[in-house]
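All protein chains but one are shown in place.
Chains here go by letter, A and B, matching the order in which they are written, and residues are numbered from 1 within each.
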Amino acid sequence: MNKRYLLSLIAVIVLFLISYLGVEAVPGSKWLFGIVIPYAALIVFVAGFIRRLLTWSRSAVPFAIPTTGGQQKTLSWIKPNAIDNPSSKGAVFVRMLLEIVTFRSLFRNSRMKLREGKISYQLEIFLWVGALAFHYAFFTVLFRHLRFFTDPIPLPVRLVEDLDSFFRMEILQDFIQIGVPGVYLSGLVLLAAVTYLFLRRIFIRNVNYISLASDYFPLFLIFGIAFTGIMMRYVLKIDVTAAKQLAMGLVTFRPNIPQNVSSIFFVHLFFVSILLAYFPFSKLMHLGGIFFSPTRNMRADTRAVRHVNPWNYPVKVHTYEEYEDDFRDKMIEAGLPVDKMPEPQEAAAEEEEEPAAPPQEPPADAADAAAEPEEKE
Amino acid sequence: MKKSKGVIIGIIIFLAVVTFPFLYNRGKAAPVPELVLTETAKAAQQCVRSKDYMQREHMKILDLWRHTVVRSGERVYVNPQGKEFNMSLSNTCLDCHSNKAEFCDRCHDYASVRPYCWDCHIDNPKESK
Partner (left out) sequence: MSDLPTAEEMLSGLKYRPPSTDWMDVPAEIRKGIACYAGNPKSLEVLGFPNPRTWSCFDDDWQLPENWQEIIHEGFKERLEKFRSFKVFMDICVRCGACADKCHYFIGTGDPKNMPVLRAELLRSVYRNDFTRVGKLLGKINGARPMNYEVLKEWWSYLFQCSECRRCSLYCPYGIDTAEITIMGRELLNLLGLNIDWIITPVANCYRTGNHLGIQPHAFKDMLDFFCDDIEEITGIRPDPQFNKKGADILFVTPSGDVFADPGTFTAMGYLMLFHFLQEKYGLDVTWSTYASEGGNFGLFTSHETMKRLNAKMYAEARRLGVKWILGGECGHMWRVIHQYMDTMNGPADFLQMPVNPITGTAFKNAASTKMVHITEFTADLIKHGKLDLDPSRNDHLKVTFHDSCNPARGMGLFDEPRYVIKQTCKHFYDMPANAIREQTFCCGSGSGLNAGEDMELRMAGGLPRANAVKHVHDKHGVNMLACVCAIDRAVLPDLMSYWVPDVDVTGVHELVGNALNLPGQSDRTMNLRSEELADLQGTAEDTEDETDEEK
């Protein structure tokens, strides 16, 4: 199991070395790391993401299979659970919104405990909190970064910045000095949440058992991104105007590499590029996938409104006629109604047909048998 | 298929979000801020530390100065070249850089940095001794 996270860790370290040493040692490589790779990564991300969405949309939705998490809408006097058993488009919208914005299903999470033959289920809120913290911190960080990509900077971005740096933290010692510029909470929360998500993969036995390299890799990568970002801002201090100049060059298609950009910035940018390019081919596509999940995004009014299967095809069934043919006599005997009353001649004719393709020289007894019904008549 | 309408809307939203910075700037990058040095600053030639250092770390120096003055009551800063300075935003920094709008604000606005220096130190006043 260790191999899986070690390999991911090594991969991220190698990526760090490639970018850091590349920028430090190879002249002119700043163009590669600062312009070529970010553009390429973005193209891969956008094209890959859309391709994936299209692939999903090309797969059919043959049946309406929502998971119903509450009372259905039936009799007028029974209160339906509109959100968890949504019977209208609006209700599905609310269900999806809550799923995406509040991770509602994950909030249900519980932990099973077996003690002295008794099973109990405790509220297990940590994963939900951790996941929520991670995603919201990531989103905030991303949103804040618009200050590097826009000019003038839109008001909402500035508001989020102010909100994010609401808590003023300063550490001023001989050996460490943190607090100017103002500390963004989101960065720290992101780092903490990533660490938590990593630790639970290491220490919770079952989660450890199911974790793949592709579960660890994005965690390490995002840790690397957050860490280099925090280092740039509070410790190593890069020239923020130069950073913005580079970023603005990218988004206005006037790429340029300002002189004052430190190597760590290129590491940060390289990590982000890798994440972008990796995104469409990985489990991170759950960002888009959640919208396609048939157990969540479909109405549960399946008996009230017919869902159409685009590839519905006729199948071989055992018809009532075949069934009655099988059991007609028994049915009649039991007094069950039948569609087709057997006419005596017909029955005889059928029986006669039985020994089809008679042997060339029919034995005497067979001929007798064939003659029998006639006698009966 | 009926669903494809939703997918197309989804893709459009996705594209709009991802390309927002590109669309927002419409290909025009704001000019990189150019700082205007006052005559006094030009005359002084050298700030308390090198230009490169000041560009990145001026906020740290200011923070340190404030701390040292307020907590320890010391007012003298000695730079690596051995030159002494009065640790005062108003009297030392703003003495040269009296043009806040053309010096401080340009970068701060560009990078969306809103330091709280000016909460107390109003525009370039002279501290009365």
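Here, a contact is a pair of C-beta atoms (placed from the backbone, for glycine too) under 8 Å apart; a residue touches a chain by one contact, two chains touch by 3 or more.
All of these numbers come straight from a predicted model, not from anything done at the bench.
**Q** In the full assembly, spell out which visible chains the left-out chain is touching.
**A** A
**Q** Can you work out which residue in A:59, A:173 or A:259 touches the chain that's missing from view?
**A** A:59
**Q** Considering the whole complex, which of A:94, A:204, A:231 or A:257 touches the chain not shown?
**A** A:204
**Q** For the chain left out of this view, which of A:9, A:46, A:129 or A:213 touches it?
**A** Spelled out, the listed residue whose C-beta touches the missing chain is A:213.
**Q** Mind listing the chain A residues that contact the chain we can't see here?
**A** So the residues of chain A touching the missing chain come out as 1, 3-4, 7, 52, 55-65, 67-75, 77-81, 84-85, 87, 99, 103, 105-106, 108-112, 114, 117-119, 121, 127, 131, 200, 204-215, 281-283, 285-286, 289-290, 292-296, 300-309, 311-312, 315-320, 323-324, 326-327, 330-331, 333-337, 339.
Keep in mind that, in the parts below, only the chains that are shown with their structure count from here on.
**Q** Mind checking the centre-to-centre distance between chain A and chain B? Centres are C-alpha means, answer in whole Å.
**A** The computed centroid separation for chain A versus chain B comes out at 42 Å.
**Q** What does chain B use to touch chain A in their complex?
**A** 1, 3-4, 7, 10-11, 14-15, 18-22, 24-25, 27-30, 32-33, 52, 55-57, 59-60, 62-64, 67, 107, 110-115
**Q** Where on chain A does chain B make contact in their complex?
**A** Against chain B, chain A makes touches at 42, 45-46, 49-50, 53-54, 56-57, 60-61, 146-154, 157-158, 161-162, 170, 172, 177, 179-181, 237-241, 244-245, 248-249, 251-254, 258, 260, 288, 291, 310.
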